[in-house]
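One protein chain omitted, others in place.
Residue numbering begins at 1 within each chain, and the chains themselves are lettered A, B and C in the order written.
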Amino acid sequence: MTTDLWLRPLIALGITLVAAVALTVIGIRHRQAPPRYLRDFPIFRSLPGEVGRAAEEGALIHVTLGSGALTGEDAMTSLAALESLHALFDLAAAYDTPPLITTGDPTLYVLADDWMRRAYTRLGNPERYRPALVQFMAATPATYAAMAATYLSEKGSGTTMMLGAFDQEVSLLTDAVIRHGGRAIGGAVSPLGLAPLFTLLEPQQLVLGEDLFAGGAEATQRSVFWASLGVQDFLRWLLVAGMVLTALFSVLGVGGP
Amino acid sequence: MFKRILPTAVAISAGLLVLLGAFIPVDPLPQIRAVLIDWAMFVGAFAFILAYLQLLRVHLTRLRRGGKGKSTSLWVVLSALVVFVLVLWQGPAGAVGQTLLRGLLAPGQSALLALTAVTLLLSGMRLFKVRRNLGSVLFLAVVLVMLIGSIPLAIVPYQGAMGTVVGVADWLQRVPALAGMRGLALGVALGILLTGLRVLFGMTRPHSDD
Amino acid sequence: MITLIAGAIITLAVFSYLLGDNLLYRWALALLVGSGVGYALAIVVREVLVTRLTGTVRSLYLVPLILGALLLLKGFPRFSAFGNISMGFIIGVGAAVAVSGALLGTVIPQVRDTGAAVTLQGGWSPFLDGLLALAGTILALFAFSPRVRVARTAEAEAELPRPARLGTWVQQLGRGFITVALAVAFGGALTSALTLFIGRWWAVVGAVMEAISRLTGS
Partner (left out) sequence: MIRCPKCNTLNRDSSRFCSECGAPLYRTRIRCPQCGTLNPVGNIFCDQCHTRLVPAEETPATPAAKLTEETGPRVQGISLPTRPAPAGESGETGAQQPMPDWLMGFLGPETPEPGETSGAVPDGLAERAEETAAPPEEPVTPTELPDWLTSLAEESAPAAVPSRPELEPAAELPDWLTGLAEESAPAAVPSRPEPEPAAELPDWLTGLAEESAPAAAAPAPEPEPAVELPDWLAGLVEEAASPSPAAPPIAAEEGIPDWLSGIMEEVPAAEPILEPEPQEPEASLEPAALPDWLAGVLEPEETPAQRPGAPAISAAPAPDWLSAWEEDIEEEHPIGGREDLSAEDTWPEQQAPASESARMGAGEMAAEVPDWLRALGPRSGAVAVEALPEGLEQAELPMWLEQLRPPGTAPLDSSRAPEAPPGEEAPVEGLTRAEIPDWLQPYRPTATSPATGTSALEMAVSAPESEGPLSGLAGLLPALPGVDAPAHFAPTMAVPLPQTVVQEAQLWQQLLEGGAGAQGRPKPRARVTWPAVVVRVMVALVLVLASLLRFSETPLAQPPEQPNVSALYATIEALQPGAEVWIAFDYTLADVDEMDFIVEALLEHLLSREARIVAVSTLPEGPGLIADRFAWALGRPDVSPDSLVSRGFVAGGTAGVAQILTSATADAGPHLLVVLTSRPEKLKAWVEQTAVINGARLAEGKPALPLVAGVSAAAAPQLRPYLNASAQAGWLSGFSGVAAYLQARGLPPREDISRRLDALLVTQWLAASLLAAGALFYLLAGKQKTG
C-alpha cells in the first residue's frame, strides 16, 4: 500500500506528460487530416438555434450554470459548461435577445460576466451590454436552484439550459420546467445531478458526464478542442489497458491488492 | 498587455507550479503549492465581495423600478445587509449567528431540499411520458429495488423475500452501479484533465480578452 | 424556543410552494437568499480576509491583496481588463488543483481498484462480481468515446462497416450500466430527501407541541 502512495504522484506526472505530448501530436495531425470519424453532439449545435427561436417568440433563454467554484473540484466542469455556450454568447449579443445567465458561485459569476461583456465588445457595441444579464443568485446550491426556478415562472422562459455542476437541488429547477412548460436542455457530471435530469429530459436533450467536455469543440469548432477529444480517446485506451493489466496481475496474485 | 499576455502568463506559471507541487513531493515545491493555493482562496474572497455587490445592485434596481417582485427584492436587500453586519460583528459562533443558523438558515434550506422529495417523485412518475424505452424500464426497476431494499423489514414472515430484495439492492449498488459510477467518474476525470491542460498550456484562455 | 418556532414557520412557508407559487413562499425564499449571502460573506471576510491580513505573516499576502483589488475592478466595465490577471491566477491554480486531484484521487485509485477487484482470493462470487464491474466500467467508459461510431437508424446501421457496428453495441451496453448508476443515485437522493422531509415535519409538529405546552403551561 505505501509504495503505491509514493508511486502515485509519479504515475500522475507520467500521465500528464503523455497527455501533453498527445495533445500536441494529435493537434498537428488533426490539422493536416481531420480524424476519420467523430461522433457529433447535436445538442450543442442546437444551442445557437434556440437564440433565433427565442428572438422570434420574444421568450427568455435562462441559462443556469450551477454552483461549481473555479477554485474547487468543479472548476473544470463550470469552465466546460461556459465553453459549450461560447456560440450562444456571440449570437445572443448579435440578436440582442441576451439570455439570463445565473450562477450560484461568485468566481463563476465573475467569469461568466466577463464572457458576456466580451461577446458584446466583439460585436462592436460594448455599450449595449447590461450587467443584469449575468446574475449571482445565492450562496448555497438549494437556495440558488429555488430562486432560479422562480425566474422561470416570473419571466415565462422559452428555453431553460441547465449546464454545469449540479446535484440533487436541480430537481427544483426541473419541477419548475414541468410546471411552466418551455423547452429544456440539461447536462451535469455528477450522478446526483444527472438523475433528476434523466427523468425530465429526452435523450437528445441530456448531456451525460464526459459529453459536457465536448461542448467546447462543437461550439468553437477550434481544432485544439477536437484534438482534446482525440487525446481523451487515446487516454481512455490507456486506462482500459491499465485496468486489464491490474486485473491480470490481481488474478495471478502478483502485487498486493 | 493587461488584456491577454499577462493573465495568460500568470495562469500558466501559477498553474504549473501548483501542479508540480502535487506531482513532485520534493521541497520547496509542496510549500509553493500551499502558498499559491492559499493566495487563490484569498483572491476568491474578493470575487465573493464583487458578487455580493452585484446581487444588491440587481435587487435595488428591481426595487427602484417597482412592479412585480418588488417586495421580494426588499426582503433580499434587507436580510443581506442586516445579516452581514451582525455576523461580521459577532462571528458565526455569536448569539445572532447561531440563532440565524438554527432558526432560519438550516430549517429553511432543509425544507427546500425536503421539497425535492416531492419534486423527484413527481418527475419520476412522468418518466414514461418522457422516455418510453428499455432504458427507462431498467431505471424504474432499479429505483424500486433501491427504495424497497435499502431498509430491511423487521417483521419476521417477510424475512425471506425481503432478504433477497435487500440482497439485490446491495448487489446493484456494489457491482453494476459501481461500474457505471466509475465509468462516469473516469470519463469526467479525463475531461477535467484535458480541459485543465488546455488552460495550463495556454491553448484556451478563458481569462483573457481574445 | 424562538429558533424552533421560527424554523417551523419558515418550513411551512417553504412547503406552501406545493400549493402553488405564492407570495409567502417568495418572501421565505427571499429571506433565505439574502441571509444566506450575508452570512456567507461575513464568514468569508472574517475568516479569510481579516485573519490573514491581521495574522503574523501579513506581508505574505501583499500580492494577493493587489490581485484582489484588481479583481474588484471587474465591477467597472471600463477597467474590467485589469482584472484579467486575477482571474488568470484563480483559473490557473483551480485548473492545476483539479488536474492533480483528478489524477491522484480519481484516475489512479479507480483504475487500480477496478483491476484489484478481479481476484480469486475471495472465492468465485467476488471474482465474478469483480469481472462484471471491470467489464461494466470499460463499457461505461466507451459509452462516451467520440470515436465509437453510432448508428441511430436501421439504414445507417447497414452502412456502417462491420467492425464499427460493435461500437453501437458497446455504447448501448455502456449506457445501460450508466442508467443503473443514475437509478441508484435517484434512489439515494430520494431517500435523503425523505429523511429531510420527515425531519422537517417532525420539527414542525415538535414546535407546535412545544408552543401548546408553553401556552397551556403543561
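Definition applied: contacts are C-beta pairs under 8 Å (C-beta built on N, C-alpha and C of every residue); 3 or more make two chains touch, one makes a residue touch a chain.
Owing to the predicted nature of the structure, the values given are computational and were not obtained by experimental measurement.
*Asks:* Touch partners of the unshown chain, restricted to the chains that are shown, please.
*Replies:* A, B, C
*Asks:* With respect to the chain omitted from the figure, which of B:L60, B:L121, B:L138 or B:V168 is a touching residue?
*Replies:* Of the candidates B:L60, B:L121, B:L138 or B:V168, B:L121 is in touch with the missing chain.
*Asks:* Based on the whole complex, identify which of A:I15, A:A81, A:A219 or A:M243 touches the chain you can't see.
*Replies:* Of these options, the touching residue for the absent chain is A:A219.
*Asks:* Spell out, residue by residue, where the missing chain touches subunit B.
*Replies:* Residues of subunit B in touch with the missing chain: 22, 25-26, 30-31, 33-34, 37-38, 40-41, 44-45, 91-93, 97-98, 100-102, 105-110, 112-114, 117-118, 121-122, 124-129, 132, 140, 143-144, 147-148, 150-155, 166, 173-174, 177-178, 181-182, 185, 203.
*Asks:* Please identify, in ascending order, the residues of subunit C that touch the omitted chain?
*Replies:* 15, 18-20, 36, 39-41, 43-44, 47-48, 51, 93-94, 97-98, 100-102, 104-106, 108-110, 112-113, 149, 156, 159, 181, 184-185, 187-203, 205
*Asks:* So which bits of subunit A touch the chain we can't see?
*Replies:* 1-2, 5-6, 8-9, 27, 31-38, 40, 42, 45-46, 48-53, 55-60, 69, 71-75, 86-87, 90-91, 94-97, 121-124, 139-142, 153, 155-158, 165, 167-169, 179-182, 190-192, 218-224
The definition used in the following text is that only the chains that are shown with their structure count from here on.
*Asks:* Could you work out how far the Cα centre of subunit B sits from that of subunit C, in whole Å?
*Replies:* From the centre of subunit B to the centre of subunit C is 3 Å.
*Asks:* What is the distance in Å between the mean C-alpha positions of subunit A and subunit B?
*Replies:* 14
*Asks:* Scan subunit B for residues touching two or more other chains and write them down.
*Replies:* Correct list: 19, 22-23, 40-41, 44, 47-48, 50, 52, 54-55, 69, 108-109, 112-113, 115-116, 120, 124, 135, 139, 181, 184, 186-187, 190, 192-193, 195-197, 199, 206-207, 209.
*Asks:* Which positions in subunit A are in touch with at least two other chains?
*Replies:* 9, 12, 15-16, 69-71, 76, 79, 107, 110-111, 113-114, 131, 137, 140, 143, 146, 168, 171, 191, 196, 198-199, 208-210, 232, 236, 239
*Asks:* Which stretch or stretches of subunit C touch subunit B in the complex?
*Replies:* Residues 2-4, 6-8, 10-11, 14-15, 17-18, 23, 26-46, 48-49, 52, 60-61, 63-65, 67-69, 71-72, 74-75, 81-82, 84-100, 102-104, 106-107, 110-111, 114, 129, 132-141, 143-144, 174-194, 196-197, 199-200, 203 of subunit C touch subunit B in their complex.
*Asks:* Going by the contact rule at the top, pick out the subunit B residues touching subunit A in the complex.
*Replies:* Touching subunit A: residues 19, 22-25, 40-41, 44, 47-48, 50-52, 54-55, 57-58, 61, 68-69, 108-109, 112-113, 115-116, 119-120, 122-124, 126-127, 130-131, 135, 139, 181, 184, 186-188, 190-199, 201, 203-204, 206-207, 209 of subunit B.
*Asks:* Using the touch definition up top, name the residues of subunit C that touch subunit A in the complex.
*Replies:* Residues 21, 26, 29, 32-33, 36-37, 39-41, 71, 74, 77, 80, 83-84, 87, 90-91, 93-95, 97-101, 103-104, 107-109, 111-112, 114-121, 127, 130-131, 134, 137-138, 141-150, 175, 178-179, 181-186, 188-189, 192-193 of subunit C touch subunit A in their complex.
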